[in-house]
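Shown next, in structure tokens, is the structure this report addresses.
Removed: one protein chain of the complex. Kept in place: all other protein chains.
Entry: chain A
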Amino acid sequence: MLRRFFRPAKAPIAGAVEPSTPKEVKRMHARRVVLYHARNTLAKLSWIFYPIGIVWLLLLPRDEFHHKAAVDENALLPGQTTKYFSSMDMYAVTTYRQRVNELAGESRNAADYAAFIQNELKSFDIDASTQNFLWATNTDTVAGANAYGVYRAPRGDGTEAIVISAPWIGGDGKVNAEGVGYVLAMAKFVTKFSHWSKDFVFLVTQPSPIGTRAWLEAYHGQAPKPDAALQYDPLQTHSGAIQEALNLEFGDEGDYAAVEILVDGLNGQLPNADLVTTVVQCAQYEGIPVSLHQSVTPKSFNTPLARYLHKADTLVEYVKSQALGLPKGDHALYARYHIESITLRGIKDLPGTQYRVSGEQIGRALESALRSFNNLLERLHHAYWFYIMPTATSYIPMSVYLPPVILLSVTLIFESLAMWWRSGEDTNPRRPEKPARIMPVGGSADTSPPPTTAGTTLIARSRHLLSFNARVRPVFIPIVTMVICHATGAFALYFAPTLLFMADYGKINPLNMMTGTLVVTATIYGFMIPTLQRLLEGSGASTATAAPAWQVLKSFACLELGASLIALAMLNPSLSAFLAVFAVPPFLMARPCQDRFAAQMVALFVASPVGLVGCVAIAGGGLDVAWATVRQSVEGWDAYGAWLLPLICLVYWPLNLAAHVICGMED
């Protein structure tokens, strides 16, 4: 069947042109040509995605990319109910605020606070209890206590619950007197009505957010491991599956300028957009300005540039907060248990605001939001879980923000492919020659028929396709390098809490530790790897038959970093973009090269974790900020399971080391 195509075509006319090449061969040639161009283009132009991504990211603050936030779940109907929260209930809030402040002045003992909350909740006919826990930190052991109460919905079956929580001490370090007051007043308030279909759980934690973690673990029936730093009691009473959680932080005494919403939780995980939109709309129906990252978006701007800058500023704050992924409030810890949660924080000082929010407005907004959540017959699932908020009332959907983030890192994937091709093929690939028939050899005019058919039935194999051209890819050195680098990272992760402990107790200067890290880095890429290379397999330089090892290593490293960053873009786009912006250019440039060695090293160093912390120090204003960031990321991993530290130690830093090695290798 196939042979038919290779048979010489019958000459239609004598003395005609060279007969056409068979179809299969043509197709094969066409593919080769396409592939040749694709490879060439990708190898040369893969960097183009990076600037496109950067430009796209810079365009994101523009209004064209923003969608107005609307509630997708019809059952929520935010703000559509009659509200009953009155001045009498506000009186309860202020009374409790005074009592909380008095108690906070009298006692430093969390158990006393919990007992107070428990007694108050019991007086409203709510099943209240306390939970004690111990948290061993590096410096001391904290004895904490949570107080909680379950209000059973009348005629409810106790299968679903909404949590209303407040930390005793807010995120700003002040006693959260009014927040606790709102929790207690709401507890008193909800017992007056029979329209609730979900239970309410009222929770006050001290200290927080570790108390919230202890409470949530115990609520879900998880016993602490015997050697864990956090030990807690089991709970006396439960409600059903918690669906939503509202966390209240009102550390001042009334007269707030705005209510701030804190949405991003641990590891930058976000609650369902409907939860955020409902809370924002309920607040706005009551005339409360809602702020995001300490700023309220004005209704109008003087110039388009001012509009752009304002939104860019909010977005940068948003990215900073999400990228770190550390718990900023009690709401942050609920996401792991599939609970949608948000923190509302009263903001007292907001530049340029005259308006003051009354407590009743806040109370009614809370009531309104609770009524909306109470309406729900199903879990929140209609709206997105992935979005970026430039203002409190708009969002950038995933389809708009994700492409630039992926474009940044996809460069690395193409670079990896290009390196793979380069290491296996000719160093200088040429355009594939057109397949031609082999000319008959030694044919004479006497013996053979007239040359109406040029050539034989055989087709010549072009020279560049010879198997001898393909080079051997050395994989041993790259794999050993990658393993050593990753092992170093794993050690760093393992010892990070210990190092922090030493820093706390032995008063090790953070600068010394950074220097130590640098020494380790230098040892690995300057001494260990080259020595191993020499010992095991020679220099790794290219020969006539073997490709240089650095190309394969770079292919591996780029592939791993690119794939990790793209996967990370789904979960935490801010962190992915932040890392990609710094890491991609030095990775693209990395190659053994004498003249640009210093520039490469500097770029790689800036992109290394130490360099990034340095950038944070420069941008954030000092070593203290940088040190606090490091410290928080270690503690976040230790206490809450934040992924930032493992990601850096297990993926990002090892690959940065590998890139250093590439620069030090031989071509």
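Everything that follows uses one rule, which is that a contact is a pair of C-beta atoms (placed from the backbone, for glycine too) under 8 Å apart; a residue touches a chain by one contact, two chains touch by 3 or more; residues count from 1.
Here, contacts and distances are computed from a predicted model.
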item: Hidden subunit of the complex - UniProt protein name among "Protein UXT homolog isoform X1", "GPI transamidase component GPI16", "Ribophorin II C-terminal domain-containing protein" or "UDP-N-acetylglucosamine transferase subunit ALG13"; value: "GPI transamidase component GPI16"
item: Of A:157, A:172, A:255 or A:624, the residue in touch with the unshown chain; value: A:157
item: Touching residue (missing chain; options A:67, A:338 or A:356); value: A:338
item: Contacting the left-out chain in the complete assembly, out of A:240, A:254, A:403 or A:664; value: A:240
item: Touch with the omitted chain, as defined above, among A:63, A:125, A:504 or A:624; value: A:125
item: Where the missing chain touches chain A, by residue; value: 2-3, 6, 25, 28, 31-32, 35, 38, 75, 122-123, 125, 152, 154-160, 191-194, 220-222, 237-238, 240-241, 243, 336-338, 376-379, 381-382, 417, 420, 457, 459, 461, 465
